[in-house]
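This is the structure I have questions about; it appears just below.
And now, chain A:
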Amino acid sequence: MNMRTDREVVLKLSALTKRFGGLTAVRELDLEVREGEICALVGPNGSGKTTVLNLITGIYPVDGGEIRFLNRPIQGLAPHAICWQGIARTFQNIRVLSQQTVFENVLLGKGYGNGGAGILRTLFGTRGHCREEQQNAREIDEVLEFVGLSNLRGELAGNLPYGKQRILEIARALVTGPKLLLLDEPAAGLNSQEILSLMDLVTRINARGIGVLLIEHRMELVGRLSNWVYVLDHGVKIAEGRFESIKEDPMVIEAYLGRRRV
Partner candidate 1 sequence: MLKISDLYVGYTSVPVLNGISLEVPEGKIVTMLGANGAGKSTTLKAISGLMPAGFGSIRFGGAELAGRRPDEIVRMGIAHVPEGRLVFPGLTVSENIRIGSYLCKYSKAELKRNMEHQFALFPRLAERRGQLAGTMSGGEQQMLSIARALMSKPKLLMLDEPSLGLAPVIIDQIIDKITEINREGTTVLLIEQNAELALAISDWAYILSVGSVALSGPSSEIGRDRSILDAYLGG
Partner candidate 2 sequence: AVAEAKPASYKIVHLAPLTGDASFQGQILVNAAQMAVDEINAAGGINGVPIEYVPIDETSSTNSGIEAVRKAISENPDAIIGPNRSGTILAAHQLWQEAGIPAITDGTNAATTKQNNPYTFRIQIPSTFWIPILAKTAKEYYNASKIAVIYGNNEYSQGLWDATTPALEEYGLETVAVLNYNDGDRDFTSQLLEVRKSGADALFLYGYEAELGLIVRQRTELGMGDLPVFGERGCASPAVQAIAGDENFNGMVCSTTLSQGDPAESIQAFIKKYGETFDTALSPTHVNHYDSIKILADVIGRVGNDHDAIRDALAVLDFEGALGHYQADSEGNLVHTIHTQVFKDGAWQLLLTEEYPVE
């Protein structure tokens, strides 16, 4: 392990394991994300990267090992509870509410059940409820501005081009007020120019003190953004380190990068 910040560990996976029937998608994985860091998780297709995110966010039950977030175990919690702890994510297969507007999609990130938005208050339209709604709207507009979607506020999310939907997912995740953001292939479907502005966005998000765990196949992005890279293959960690050293690793080249690129 060469030169990694010794800041506090935000997310820590130890010996994490997940099986689907006879297939072990993630095997005994140890992984850390530290405060303020951008970590990358790469690996061949089907190596278990998305599965790791699904385990962290509580979508799949964990078959073995432990997940700690801010020093508290979080496995076994429901996804919404994990979100309330401060973990937000985007999806590899975009999951926006396509029949809802951009604004409403971001509002979803405000959640339901963690304070505010009481049924009775809503039904009777109390003053407090209205104030809360205005507060939410302001916050959402601010985030839309931040990611650059302000002009699409009232558009139906389903009508946005692919790339914009990815940004929308990021905006939605930001509104939950996360301490850690998990991005699953945010650059898929973006061209080189758009990747530049995405990099800029991720950097700005990181600058707000939000840690990022990034899954990506576009190496230019990984190389420019990440402080630390983990490489998975067949659910097993085959390497970790800084990108510069990872990209020279023969095992990684063989399994993932291919020879032509190097």
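One rule holds in what follows: a residue touches a chain if its C-beta (ideal position, glycine included) is under 8 Å from a C-beta of that chain, and two chains touch if they have at least 3 such contacts; residues count from 1.
Regarding selection, all candidates are chains of the complex that A comes from, given by their letters.
Everything numeric here is computed off the predicted structure, so don't read it as measured data.
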Identity of the candidate that touches chain A (this complex; choices 1 or 2): 1
In the complex with candidate 1, residue positions of chain A that touch it: 20, 43-47, 50, 92-93, 159-164, 185, 188-194, 217, 219, 255-258, 260-261
